[in-house]
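One chain of protein is taken out of this complex; the other chains stay put.
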Amino acid sequence: MVNTPDKVSPLADLAMPNRPAGRQPQVELSERLCDSLVQVQAWPGTMAKVHKAISDVTGTRPAKGHAAALKGPVCIMPAGPGRYLIEDETENLEIRLRAAIGAHLGAVTGLTHGRVVVAIRGEKAAWVLASGIAINFDPSAFPVGDVRLTHHHDIGVTIHRTAEDAFDLYVFTSFARGFWHWISTAAEEVGYSVG
Amino acid sequence: MRITCPWCGERDHQEFTYRGDAAAKRPAMSDESIEAHQAYVYDRENPDGAHRELWNHTGGCRKHLVVTRNTLTHQITLCEPIGPWAKRLKAAAK
Amino acid sequence: MSGFRLNLRDGVGTAIDSASTVTFIFDGKSYEGLRGDSLASALIANGISIVARSFKYHRPRGIFTAGSEEPSALVTLRKGGRTEPNIRATEVELYDGLIASSQNAWPSVDFDLMAVNQLPGKAFSAGFYYKTFMGPKMAGNRTTQFWWLCEQLIRRAAGLGKGAELPDPDRYGRMNAFCDLLVVGSGAAGLAAAELAANSGASVILCEERALAGGALTSAPDFIDGQLARDWAADKCRQLVSHANVRLLTRTTVQSYFDDNTFMAVERVADHVPTPAKGQVRQRAWNIRAKSAVFATGALERPIVFPGNDKPGVMLADAVRRYAVEYGAAPGKQVVVFTNNDSGWLAARDIARTGVVVAAIVDVRPDVSDVARGAGEDSRAKVFLGSAVTRAKGFRTLSAIEISAYNELTGKVGDTRDTMGCDCLAVSGGWSPAFHLTSQQGTKPVWDAELQAFLPGNPTQKWHGAGAMCGEMGLQAALETGAAAAEAALSEAAVPAGVADIPVVDGDRIDFAPAPVFEIYTGKKSFVDLQHDVTADDVRLAHREGFVSVEHLKRYTTMGMATDQGKTSNLTGLAIMARARDLPIPEVGTTRFRPPYTPTALGAIAGELYGHLKPDRLTPMHDWHVANGASMYANGLWSRPESYNRPGESVEQAYIREARAVRAGVGLVDVSTLGKIDVQGPDAAEFLNRVYSNGFAKLPVGKARYGLMLREDGFLFDDGTTWRLDEHRFLMTTTTAGAGRVMEHLEYHLDVVWPDLKVAIASVTDEWAGVAVAGPKSREVLKACIKGVDVSDKGLPFMGVREGMINGVRVLVARLSFSGERAYEVYCGAGWGQALWDSLLKAGETFDVVPYGLEALSTLRIEKGHVAGPELNGRTTPLDLGLGGMVSNKKNFVGAALLKRSAFHEAGRLQLVAIKSTDGQKIVGGGHLVKGSLENPGESEGHTTSTCFSPELNCYISLAMLKQGTARHGERLFATSPIRNRHVAVEVVSPHMVDPEGGRMRG
Partner (left out) sequence: MTRYSAFSILTNALRGNRDWTPAWRKAEPKAGYDVIIVGGGGHGLATAYYLASVHGVTNVAVVEKGYLGSGNIGRNTTIVRSNYRLPANSDFYEKSMQLWRGLSHELNYNVMFSPRGVLNLAHTPGQMDTYAERGNQMRLNGIGAELLDRDQVARLNPGLDVNGSARFPVVGGLLQPEAGNARHDAVAWGYARGADKLGVDILENTEVTGFLKEGGKIVGVQTRRNGEQADIRAQKVGVAVAGSTGRVMKLAGVDRLPIESTVLQAFVSESIKPIIPTVTTFGAGHLYVSQSDKGGLVFGGNIDYYNSYASRGNLPVWEEVTSELVAMFPNFARLRLLRSWGGIMDMSMDGSPIITTGPVDGMFLNAGWCYGGFKATPASGWCFAHTIAQDKPHDLNAAFTLDRFKDGRPIDELGAGPTPWYH
């Protein structure tokens, strides 16, 4: 039996922990490895059943509005009408969800390899993000726990606000280096470390 | 311009892709006449004033919406959901 | 040399730090200034009066204003890649080591030879270019050459400063901001507005162009709530920034007002220091979306036009006051004030208070108010009422003026009353509200007869004017209207406003209404637009020639088109035209202001995009390609290997070797860039059947099919294979370049056209890495490494799709062929892409597997006659490309109806063929097919699309579109490329040059 090799991230060589000398960095960038990411799309009439199926598989249900539902390693993020991005540690999430949600209830698409998660945290995290992303990061408009779908120029980004000063950014894999280049350049102004 | 996506909320129009006049309706699959397709593909009313038009929220949820916008002032008066989810989104908005 | 530094004391030099000197260089000479100085105030303090030359006549120009409306004092700042031409000295904050130089003058500003342009004077009147330089009439193209020559000379003489030759080393940034209320301007009105909003809990952004907030308050002698105006302003700012919901941005000009209250403001983050700190941006563009806005942008003083009015030394009255009060820099030893309104008298008083001699006050009005009279007495100036300055005299700079009797009603100039020595004339012709931002939005300004000025007009978006910007010139009124505007704005932003606490002003109360006098006409040369050298006579000439609409006046004379956009001159020019036409000013109209408010660095608008325009898109195997000698090729945003060049090998040698190796053995190519779309749902098959021209409904599970997608107008849109993974689940592939637009095409049809279809699509381009294994030995390679798949022809037939494992990696394998050989596409999760690539390479070692790039890929498909991007050029139909068999006539699909149009079925269309070089010469890209010689080629009968050397046929070949090509196989033509000086004899052949029966790929 051959072991499955490790997934290789395009940021493997870039997101190396590093703390610059001198100035106190005001944000920390890092890559957060994501073991399993699946998109689920319900049909308009099957929302409730899909919620149930998700809950059967992951142990938790999608939250209301634009909030992510969190339970242990599971994170269910709203990603459009009837659509969710579900993250979990287990590798066969896609298979289990597909088994629970047949074509009559919805569609299940594996995206584990399709996104890279960049995490940013620190006092100036929102400032750095706002320098390239045109959504309102004020906590009153974007509360902790909420998810936003947006883009940075050509790069689609799903943003999960995990704390007042921390965000997980789900970025398309092929663009991950371009995105890292942008965010690290933007963060130079306030000083950053890589965690 | 700021467009209100029925699902994502208000965003810069830069997040959306313009898809043109919402009045252009594709003939049914049963209709194979050249004339009907001709009108759908090429003829536009191009009004000066209220224009119902399609935008795709490609930088967000990737759903289409119908925007009513004045072509003289760029003022947007209505953003409506369209597509399979339209009914639910409308209901949610209420 | 008449300006000097005053004795700095309380109330003189309020904006500068007398204790800290700063050294700067102007035109190569070193000078001293004080911290807080602007370059202009420092030049004044150093007695420098000529700082620039005008655009057309190269006349000496001095400093005219104290702000961003400056028309005259343009200099070049800094050096090398940081060189910045046309910078207004009035806006530059002095820093130690600043380097500035004058421009548009040779050899120097003091003595400029180009001033000969003045000699023909009247011949260089408005519009003279249009009337001459046409040159002699000559044959053919040569007719234009005379103008072409003149133009070169004119272009060299025109222009202002010189741009940098090196790249700008600095960075630019952007910030996206949102607020309930944007307040523009931090004068009394703006501060009052911001305060009310801040106290109401609204989120507020307050932008101030200058480094110091306070607007007119910074030099006003008035008291507010018992506090000196500038102290009150400073206190207010301190209070404001203590609110978490308020952001005060100084050095930030709101430049542009776009739809839905979107603004672009530019913050000059590091222009007041020698170079930006590490990581710091030079400027930052703030893209602000405000629920509502208060414009408290003040008013701009305007001059009175009179003969000689462009002499250095003639300045705006308020500017003279500000230099004296704020910077302690006296622009002259003997100041005369020339005015048509009371504000000039107050300026005279405030100037005199700083210790500068105000020799006279000249007012066109026969009588003035008591306040003015009192201020006049305080200033100890000689007073000339019912008088005008009829001439400014002096060699190069102002040395004296002529004062004559003046009848403000008739405009008649009477006897000369006095000639008075003076080196600074402070002029006030009234105030024009700064409504540039609202004009940008298309709001039509309205005329106010009393103020003799245009006011902003009625809002068409969510903004409110306050203070001098809307004609409320007094300080008390500014405070009141500021609060009122904020209240109205907050209600729009749905924030309940608190109660305004309006401070009380103790100070001058004057009537700002000026006498309607814009020009003192004596027949001598006087200037309207100081930068563009537009004279009052030019305006009258335009009138005579029929360019009477303001917009024609502007374009014919170029009035208001200079870098200041006529901030201090437009109204005057307009008034002169109105008088010539004998119409009231409002009937002549006014030109439209356009964004930006002041000239804005292109780098700042590009913001974070300066330097890296677009992100790279990379496949998981990118690093391997680069490390293994691949030259990379841009394909949209993607970067792909062109060929893997061995040492000493050219790209052509490399791709021929690679292609040969594939046909003989086996090769690997990274196809991860292909667009991949997951299509699922009970109606997925039906959906595909509608968007593809060939049938998909009956595609069995475990099979792939090549599909053609048309646009609704019948032309080809994209192609690719779609794999049926299970009953309701398909994996669609698209061309690399077409992925995005195919996705949108599908989304459109699902949302808008057939919303009742239960289909979900998702882009999975980034999810899957893809490797094509091609060549007769491809099966052996696969067999050596794949688990769980029977790779025999039966187990995995042509177009079959299977799932398996390669070295622990789950893969999808489809037996597809672009090359015409037996081949497989193997997909796996992108994170394992490199692992898969390594496994396949390893498995292929014994078969001499080679990696191959885009060039070889394309060679193989050209030999095979498979179409790709160059053939799918948006102007071809399936019929043109010999793919008519893939157009179903059993069903309707997107493009079916319009494909039936007559023109698509006519003879004479360009059709796909291939050509072979018959004389061994290379067929270069971009050729045309002709019958004639290189010298006399005749008409184009078609063109090449995809060209290569064919290792299989051992000659140069190309796919081509040829008129009626299908019927012309065997014909001899020439592939001509006159632009590359090539002319190759070719034979037209069928595009299916290799294995036309397809035996090799079907196996």
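In this document, chain identifiers A, B and C correspond to the written order of the chains, with residue numbering beginning at 1 in each.
Following the convention adopted for this analysis, contacts are C-beta pairs under 8 Å (C-beta built on N, C-alpha and C of every residue); 3 or more make two chains touch, one makes a residue touch a chain.
None of these values were measured; they are calculated from a predicted model.
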item	value
Chain not shown, its touching partners among those shown	B, C
Among C:Arg238, C:Arg594, C:Lys787 or C:Arg972, the residue in touch with the chain that has been omitted	C:Arg594
Omitted-chain contact residue, chosen from C:Ser186, C:Thr262, C:Gln476 or C:Ser819	C:Thr262
Residue of C:Val924, C:Ile957 or C:Leu973 in touch with the missing chain, whole complex considered	C:Val924
Absent-chain contact - pick from C:Val850, C:Leu898 or C:Leu973	C:Leu898
Interface with the undisplayed chain - residues on chain C	55, 81-86, 120-123, 125, 128-134, 137, 140-141, 143-144, 147-148, 151, 154-156, 158-168, 170, 172, 256, 258-259, 262, 264, 287, 440-442, 537, 541, 544-547, 549, 551-552, 555-556, 558, 561-563, 565, 594-596, 599-603, 605-607, 609-614, 616, 633-634, 711-715, 717, 870, 873-875, 898, 901-904, 924-928, 930, 937, 939-940, 943-944, 947, 976-980
Those residues of chain B which, in the complete complex, touch the missing chain	1, 12-14, 18, 20-21, 38-39, 41-48, 51, 53, 69, 71-74
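As a convention for this text, only the chains that are shown with their structure count from here on.
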item	value
Centroid distance [mean C-alpha coordinates] between chain C and chain A, Å	33
Per-residue multi-chain contacts in chain C, two or more chains	758
Residues of chain B engaged with two or more neighbouring chains	12, 62-63, 84
Contacting residues of chain B [partner chain C, same complex]	1-2, 12, 17, 19, 22, 26-27, 29-34, 36-38, 40-41, 54, 56, 58, 62-64, 73-74, 76, 82-84, 86
Footprint of chain B on chain A - complex, ascending	43-44, 47, 79-83, 134-135, 148-151, 156
Chain C residues touching chain B - in the complex, by the definition given at the top	258-260, 262, 289, 460, 690, 712-713, 744, 747-748, 750-753, 755-756, 758, 892, 896-898, 900-901
